[in-house]
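The other protein chains are all here in position, but one chain of the complex has been omitted.
== chain A ==
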Amino acid sequence: MTVTTTAIAGAEELEDLRLSVRSLLADKSDESRVREVMESDLGYDASVWRQLADQVGVQSLAVPEHHGGAGFGQVELGVALRELGRALVPGPFFSSVVLGAGALLAAQDESAMAAHLPGIAAGTTLATLAVIETDGQWRTHGFTTRAREDAEASWTLDGEKSLVLDAVGADLYVVAADTPHGPGLFLVESGAAGLEVTGLRALDPTRRVGRLTLTGTPAAALGRPGNGTAALEHLLDRATAALAAEQVGAARACLEMSVAYARQRVQFGRPIGSFQAVKHMCADMFTRLEVAEAAATEAARAVDGLPDAPPAGEAAAVAHAVCSEAFMFIAQQTIQVHGGIGFTWEHPAHLYFRRAKVSQLMFGGPAVYYERLLERWGV
C-alpha cells in the first residue's frame, strides 16, 4: 500500500478536534434535530454536513494532502467518527469519506484519486461503495455483477447491487464486479445510462440504504481490473477500523445515558444505580467498552502503520469483532437499565440499538467476522 498519512496529530490536537466536532454536533445536531432529519426526504442535515466540512474539515481529515485533504490518518479520523457515532449523526459520512474515499485509496488509482478525492474531501462529492448483491453476502470475489470491455476499451456493468449505504443521493458509486481478469472495482457516476437507484426501508433510520440496478451501465475501471479482491481486503481493514471508532463512540453515549439514568431514577426509595443488579450491569458495560476502546484505538494505530502497532489485518479484525459485540451488548443493556421508558419510540435507546445491529452486520456479521479474524492469522 502507499503511505497516505503525512500528518500526525498530537494529544492536544486530537483533543481540540474532538471538542470542536462535539460542540458543533451538540449545537447543530442534537437528538431532536437527528429525529427531524432522519425522517426527512434527504435523510440528513445538509447544513450540518457543510459545517462539518467547512468549519472542522472532518471530510478531508484522512485524505492525502496532495488530493486536497489534511493528510491525517485513521487515528485522527477515529476521533471524529467517535463523535459522529456518539450523536448518531445521519449523513453520508461513513459511505463517502470512509468507504468511497477508502476504496479510491485502496485501489491506488492515481488519476481516479486526483479526479474525485478533492471533491470528497470538500464534502461536495458524495461517493459510496456497492459490494453486496441480492444474496446479502459481503464478499471480495465471486460477484454476479459483470463488467464487459468493448473494442474501444470502455466498460459497461450489468447486475444488481444491494444494501448500498446512502445509495440515493450519491454522486459516485464504487462498484465491485467480475471481469474476465478477475474481480475489479469500477466507478459509476450518478445519472449514468442504465443505472437505477432505489431506496430501501432501513433498520436504522440514521443510516440510509439502497439498491442499484445496472443495465449496460457505462463505468470506468478503478485500478487494474482483476485487482478488486486485494483492494477490497485492504479497504475492509480501513473500514472496519473506522467502524470500530464509530461503534465505541456510540457505545460510550449509551453507557453515559444509562449511568445518568441509574443515578437519577428512584424506585423502592433509592436510586436504582445503588442496587447491585443495576450497578453491575453498568460495570459490565464499562468493562466491555474499555476493551472495545482499546481495540478500536489499536486498529487505527495499526492501519496508520505506527511502529509499535500490531499488523493492521489482525488489529482491524479484532476491533471489528470486539467492538461489534460490545456495542450490541451495551445497546441492549441500555434499554434494560432504563426499563419501560427505554422501550419507547421517544427514547433514543432504540436508535442506538438499531445502529448497533446494523454496524454488526454490514460487513458480514459475527459468523463472518470471527472467521475473518482466524483467516487474518492464517488459522
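Basically, a contact is a pair of C-beta atoms (placed from the backbone, for glycine too) under 8 Å apart; a residue touches a chain by one contact, two chains touch by 3 or more; residues count from 1.
Going forward, contacts and distances are computed from a predicted model.
**Student:** What is the protein name, per UniProt, of the chain that does not appear here: "Branched-chain amino acid ABC transporter permease", "PepSY-associated TM helix domain protein", "Acyl-CoA dehydrogenase family protein" or "Peptidase M48-like protein"?
**Tutor:** "Acyl-CoA dehydrogenase family protein"
**Student:** Just name the one of A:Leu19, A:Leu42, A:Ala114 or A:Leu374 that touches the chain not displayed here.
**Tutor:** For the chain that is not drawn, the touching residue is A:Leu374.
**Student:** Can you say which of A:Val318, A:Ala331 or A:Ala349 touches the chain missing from this structure?
**Tutor:** Answer from the full complex: A:Val318 touches the omitted chain.
**Student:** Can you name the residues of chain A that touch the chain not displayed here?
**Tutor:** Residues touching the hidden chain, for chain A, are 255, 259, 262-263, 270-271, 273-276, 278-280, 282-284, 286-287, 290-292, 294-295, 297-298, 308, 310, 314-315, 318-319, 321-322, 325, 367, 370-371, 373-374, 377, 379.
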